[in-house]
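Just one protein chain is left out here, and the rest sit where they should.
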Amino acid sequence: MKKAFVLLLSSMASLSLAACGASSSGNAPVMEDTKTTSSAAAADNTGSTTSEEPIRIGLATVLTGERAMEGEYASNAAKIITEEINSSGGILGRPIEIVIEDGLGTDVGAVNAYRKLADDSSIVAIVGSDNSNDNIAIANEAKQAQILSTAQGSSPTLRDICNENPWLFQLRACEETMIDALIGYAVEELGYTKFALIHDTETNSSDQARLFTMALEKRGIKPLATVSFTTGTKDFTSHITKMQQVQPEAIIGACLFNEAAIIAEQIRAFGMTDMPIFGSNAWADPVTIGLGGEALNGVCSAAAWVPNTTNEKGAAFSQKYQELYGHECAKAAAQIYDHVSIICEAITIAGNTDRAAIRAAMNQITDYHGAITIYDCSTNGDCGRGGLVVRIENEVAVVLQEIYSEKDK
Amino acid sequence: MGQIMQLFVSGLSTGVVYGLIAMGMVLIFRAVGVMNFAQGEFLMFGGYLCYTFNQLLGWNIMISLILASVGMGVVGVLFMRAAYWPLRKAQARAIIVSAMGASMVFKEGSRLIWGSIPVKVDRVLEAPVKLAGGGIIQGQYLAIMIVAAILMLFVYLLLEKTFVGHVMQATAQDQYMASMVGVPVIFSIAMTFALSAMITGIGGGLLAPLFFLNNTMGSTAGAKAFAAIVIGGFGSVQGAVLGGLIVGLVEVFGGAYISTTYQLVLIYIVLIIVLMVRPQGIFSSKIQEKA
Amino acid sequence: MKNKKKSSIIVLLTALAVFALAPLGMGNYMLRVLNVALITYLCVLSVYVLLGMCGQNSFAQAGLWGVGAYMAANLVLRAGFPPVIALLAATAGTALFAFVLGFAFFRLRQYYFTFASVGLMTILNGLFMNWEPVTGGALGMQNIPKFSVFGIMLESEKANFYFILIICVLTFVVMRILFYSSIGRSFMAIRDNEIAANCMGVNSLLTKSIAFGISGALCGIAGALYAFLSGYLSYQTFTYQQSTMYLIMIMLGGTISPVGAIIGTMIISLLQEFVRPLANYMQLIYGAGIMILMVVQPEGILGGGKALYETLHKRKRTGPDAA
Partner (left out) sequence: MKHYINEKEPVLTLHNVVKRFGGVTAADHVSFELYGGEVFGLIGPNGSGKTTLINLITGIYSADEGNIMLGGKKVTKLSTHTRSKLGIIRSFQHPRLLGRCDIETNILVGVDLAVRRRLPQARDYQERMNILLETAGLSGVNLKDSTERLSYGQQKMLEIVRAMLSYPKVLLLDEPAAGLNRSEMNYIRALISMATNEGIAVLLIEHAMDLVMEVCNRITVLNFGKQITTGLPSEVQENTAVIEAYLGGGGQLAANQ
């Protein structure tokens, strides 16, 4: 009897392992399964002018599970940029193809997705996901695999990690400058001195909260109250009453989309209809505005991106996105657009698709004008050099000022 | 004073929400003796049905709610037929696992149909209402309270006063005996699942403007409804609703006076304490264990 | 009888050999998948001890996995212990943690305990996310060194594979010994009828706590292995969803033997990677697959196989009589 199980087990193990071995051999130039994966992106290649073998760029994002929204924007943006580049002749005379893998929103999933891409020798660079945790999880993988990888997270911790890791680039403005600009605007131009801070304890938001506090400290101000919550909180009565008790002139919020909208609605519902709110970048995202509606009017935010950005390239992309997909373009999409463009720029500079050559070319990109901002990749961390201070009026984020700063070298 | 009043009002209003979801869970638990691990997904799916009628087709919110509820009734029966019925004689944990699989199907199916960008539906009552004691309650919460009260009354009347209700009760108590005296067990259980899904589905539609709809809405709300059932006692509908209120109050007052970061942790600490002190839940009577 | 045992050992060894030789042609990606699957196997084995042997269903196993992982990471990074000591200490520490908690939790019977374990999981995850001085908060803990012993650093994925495989085989053997020991029989007596077990001198509170402690040890060792393997820990990993995966794995494999844990873990872990090409539809198909498998085979693949075998066997045995 036992024999039967064991037989079953061993045959299964050998079968499955044989299958894995075959599918992960990685020597074949085009792997059967990744071809299917990327068919979504490849389908739009109809306008491609060249019949050469495509240059393949990996995109590790989150397609399923709790953070699937990121993947939806990312896949859409990937289609647009693929089509754009291929219709204008491609890179080095070859079309590009974006291979998407699902990181599932877990560390293990992020590493598996990354490794699957890195193991495929035909992939020349990998775009990472929009989450500092995922980015940190793959940091050492990038070192090992020696392939140019980009990180979308904006955490200062990630900046330091990137600066020590030759293969990982933070193609995003570390939010220090942006948050500082927003607080500068609030304190110096609007004259507020009493703030209450509410933040999510999730990675990005808690980092942002730290930056907000730092920016206030720089101006000699301490937030009167700091309250935190965990992602998924739906009722903010206790948080808001805590903030109300200290009678702030303005509230600072650092959190994700859903929570930003709920907090705004509840603040307004509790009678603080005119309370100024200064929020992290999620507050001005079209997703948040779509949910929170008029409750978000008057919110100022340090955003990396808004759909009606003043950036020319960005505005064109934003319009194209809106036309193709029927909803407003969010930051998650614009970032993919920029990341892929920069990688293509690096490939052009390198002149070939050698992984090391592409990585070396990255450092030569010091003044790239992307859809979001200007990028300086002379060092690995904090490559995005700016963003926008925006104010939401009539449920539209309006740009108040553009932020830009030179990289300290 | 005004602040405590506000906390109290908010606690009660979110508590009713949890109670409403918990009520749906309890109905199924009583009928089949297994916690439905896909109940949160009923909430999410009901919300999306409501969104389809209300936002995509542009119909009135009340009509959308009713249609969504009817739709959920069908979903409930299908769910029961696919995930529960084939396993009715298996161990409880097999049913739990199949419900978990179904829950994934619900979540991912909804994402494929409706996308992953969160959406919302219209509110039933728009403006916040000022209460006499000094608190403010959002109009939608007030609407939920009213609907919850109506649903509770409806469930009570249905179970206690109608023939169908008696059939459902009889099945819940002893499936074998019920089948012996001629109660069509499959019909009765299907009714229970349908009723549960309908209640939870309406909850989803009503919650969509407050919690916003995405495919993970069910897990977060479901976690608290689960706590509500355990705290209130999972034998009775009343216990579930009262448990929901306790969860709501613990959440708000715990947040205000202990820690906002650990709100969810506090709820579960209360859950464990209640289990230690009164395993059968606060509002259920002790069941004598049979030797 | 003896012959049968011998042949089953041969088959097991063959399976092991297949496993051991498999990574030779594999890339980093598939190796990592296998490594994580093996670590997951240890956690599923902990569910086997609790559920399969002792009849107690816990949803806190991923939390215990996290306790082990953070403990090992803290011992190495903050206290500066060598990895071997950290591995052992994390195993013992998690075991002790679970054992002590068991005394509180097993005052609750059956599904009351399960409910409390859901609570424990939520609380642990909340701590992993927010207890900054110990867990590094939401950002987690980075730069955990690879495992090293006697000055040999397990740098490559392949070296880690063999190391983890050896630990898995050892734990499998320990589980077999446990199965045939007096304590294992106490577990099974409780599973089959708790009152009857009490009447045969089994102290249920102590015995169940021991079972929880053993499951804690398994999760602790798995956690430490994961910490050394991945080098990075964050709250995203140690979730309630992960715990539910363990239950799904053991249920699909079958709860009657630790072999069921192997089958379940390998099927689910590898299935997840095989359905990757479906991209957007991957989780949908995956969920539907779990549901269908459960409906078709409520006793798990092993249980179904056993039933099939017994039917065939019976037919063979009763065949001549009937004719």
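Think of it as A, B and C in the order they're written, each chain with its own count starting at 1.
In the analysis below, a residue touches a chain if its C-beta (ideal position, glycine included) is under 8 Å from a C-beta of that chain, and two chains touch if they have at least 3 such contacts.
As the structure is a computational prediction, the values presented were derived from the model and not from experiment.
Participant: Using the document's definition of touch, tell me which of C:V134, C:V174, C:I256 or C:I285 contacts the absent chain.
Facilitator: Within the whole complex, the residue contacting the unshown chain is C:I256.
Participant: Out of C:L21, C:I85, C:M200 or C:L308, which residue would touch the omitted chain in the full complex?
Facilitator: Answering carefully, the residue with contact to the hidden chain is C:M200.
Participant: Could I get the residues of subunit C that touch the absent chain, sorted low to high?
Facilitator: 1, 182, 185-186, 188-189, 192-193, 195-196, 198-204, 256
Assume only the chains that are shown with their structure count from here on.
Participant: With subunit C excluded from consideration and all other chains held fixed, what connected components does the contact network retain?
Facilitator: The remaining chains, counted without subunit C, form one piece that is still joined by touching.
Participant: Name the two chains that are joined by the greatest number of C-beta pairs in contact.
Facilitator: After counting contacts between each pair of chains, the winner is A-C.
Participant: Between subunit B and subunit C, what is the separation of their C-alpha centroids in Å?
Facilitator: Taking the average C-alpha coordinate of subunit B and of subunit C, the gap between them is 32 Å.
Participant: If a residue has to touch 2 or more other chains to count, which residues of subunit A qualify?
Facilitator: Residue numbers touching two or more other chains: 64, 201, 228, 230.
Participant: Counting only residues that touch at least 2 other chains, which ones in subunit B make the list?
Facilitator: Counting only residues that touch two or more other chains, subunit B contributes 108, 261, 264.
Participant: In the complex, go through subunit C and note every residue touching subunit A.
Facilitator: These residues of subunit C touch subunit A: 4, 7-8, 11-12, 14-15, 18-19, 22, 25-30, 32-34, 36, 126, 129-130, 137-140, 142, 230-234, 236-237, 239, 242, 257, 259, 262-263, 266-267, 270, 273-274, 276-280, 282-284, 301-302, 305-306, 309-310, 313.
Participant: Within the complex, which stretch of subunit C touches subunit B?
Facilitator: These residues of subunit C touch subunit B: 51, 57, 104, 107-109, 111-112, 115-116, 118-120, 122-123, 126-127, 130, 195, 240, 244, 247-248, 251-252, 280-281, 283-284, 286-295, 298-299.
Participant: Give the list of subunit A residues in touch with subunit C in this complex.
Facilitator: Listed in rising order, the residues are 1-10, 12-14, 16-17, 19-21, 23-26, 33-34, 36-37, 40, 63-65, 100-102, 105-108, 111-112, 115-116, 118-119, 132-133, 136-137, 139-140, 144-145, 155, 157, 161, 201-203, 206-207, 228, 230.
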